[in-house]
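Please read through the structure below; I'll follow up with questions.
All protein chains of the complex are present and in place, except for one that has been dropped.
Letters A and B mark the chains in the order given here, with residues in each chain numbered from 1 onward.
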Amino acid sequence: MSKKAIVVGGGYFGCSIAYYLAKNKIKTILVEQNEVGSGSSGGNFGCVQVQDSEPGLSLELTLEGYQRVQQLEKEFNLDLEYREMGSLLIAENEKDMSFLIEQAKIKQSWGLKIDLLDRNELKRVEPNLSTDSIRGASYCKQGHLNGFKLMNAFIGQGKRYGLEVWERTKVKKVIAAGNTCKGVELASGEKLYGDYVILATGAWTKELCKSLGLNVPIEYVKAEAFVTEQIQPFLINYFSLASFFTEAHGQDETTTSFCCVQTKSGNLLLGETSKPGLVSTEESGTRNSREHCLGIYQEVRKFFPSLLNLNILRSWTTYSPYTVSHIPVFGEVEVQNLILAAGFKSAVVLTPIVGEIVTDIVRGERLKYDLSQFTQQSRLA
Amino acid sequence: MCRIINHPIVEREERKNVTIYVDGKKLEAKEGEMIAAALLANNIHTFRYTKKQREPRGIFCGIGQCNDCVMIVDGVPNTRTCVTPVRDGMVITTQKGLGKIGDHNAL
Partner (left out) sequence: MLVMNSKEYICRCEEVTKEEVLQAIREGKQTLKSIKRATRAGMGACQGRTCSKLITTLLLREGVPEEEALELDKARFPLVPIPVSSLEIGGEGDV
């Protein structure tokens, strides 16, 4: 009899895990509280990020994932709007610049091709950028795709292998007997049982694990974003600030951080993350704030003044999960038959490799990676 | 010309002429009227070409909702011509696919 798995969460990881499980003959049900791609994955910019990965296992998996993501269009025979795109991490002061120099050195030793750029070189790489306030940048070639197409591809292909997708289905709690996970209880009261439960539930993971007595160190920041009308290619690279790493996720000193990218359709996506203190998952917390309107305006004025007349079409907010240690919560934990996959720093690039690893765990295969560093921070109380 | 001069209800109103430049061509428009009205009066019906199929588009809803009539106006792409009044010396360009910021094509 084939094994049965329940995947909770229809974001990047839930979709990819469900696909790889179904493809490997695991009877899989994906349960999503709203619709596929309606949470933080839907609010994501679609960047296939390489250079922001934490050195160590995270970076090793990122590099594996990067190879695989580039093959997905061929594997699915679908257009995911994948294209090569550089990533610019911008330093506005000496502190950020020395951070970039130090990071580049470490990551170059991992085989990553990272270039440090001064203002003149930056102007060549990103001609429409106003470099007045910039000290320098680090540059790395990576990719970009349409995140909705990626999730839809995983789901569509998974269904061919018998994947069941239950949208608008909220999981109330994880069912466990002793220290063994048995399944999930839905908000409707219905119970689903399986050999494995996989929580790919992002910012909600901490809450779902509480009833198991499992302490999961996932926090979240509120991210706010705007999409503009479509224009001809204007921004060449993915643009983000080094301060995101030097400050925004620090434990005490916190700040906001701006990023932007132009999609294949020509829209510019402008985003900023909140200070963690301002976060709430209440309904009111899904509105955009005046603070970020002003913040994004000021950043655009500083870096891309010629965009000030461009029209904004829509805004959104999302809860972006993170861990203080920058290390994801990924793998088997102290509760048997429960796999956690959340709190990753960059999602898109890791989707295929995370899906493959979860499949190996469920199938009882020997793992190529030692995930203990990703799981040891999630302990039973 | 397809401009209504005599209307059974609306009173006739004299308007000053202004000059607009459409794809480099000098044309006459009436002060205060919308760009789209001026173009139709000058027998121009194609305002843009779509980005995917490169098909011609002009007026569709006419009330600023649908964005079908957008053109590059004074260097601003995606300008809804049905709700943007003409200005003397205005530079208007047929938008082919996606517009470009600062795309001026005066004369």
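What we mean here is this: a contact is a pair of C-beta atoms (placed from the backbone, for glycine too) under 8 Å apart; a residue touches a chain by one contact, two chains touch by 3 or more.
Treat the numbers as computed from the prediction; the structure is a model and nothing was measured.
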Of A:Glu35, A:Asp79 or A:Glu94, the residue touching the omitted chain is A:Glu35
Contact with the hidden chain, among A:Glu60, A:Glu121, A:Glu229 or A:Glu334, goes to A:Glu229
Out of A:Met85, A:Leu241, A:Leu310 or A:Ile327, the sole contact with the unshown chain comes from A:Leu310
Per the touch rule stated above, chain A touches the missing chain via residues 35-38, 42, 148, 152, 156, 165, 226, 228-230, 265, 270, 284, 287-291, 293-294, 296-297, 300-301, 307-316
Missing-chain contacts on chain B, rising order, are 50-53, 55-57, 60-61, 65-68, 70, 78
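In this text, only the chains that are shown with their structure count from here on.
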Rounded to the nearest Å, the gap between Cα centres of chain A and chain B is 44
Contacts from chain B onto chain A in the complex sit at residues 51, 76-78, 97-102
Note: in the complex, chain A contacts chain B through residues 229-232, 234, 266, 306-307, 309-311
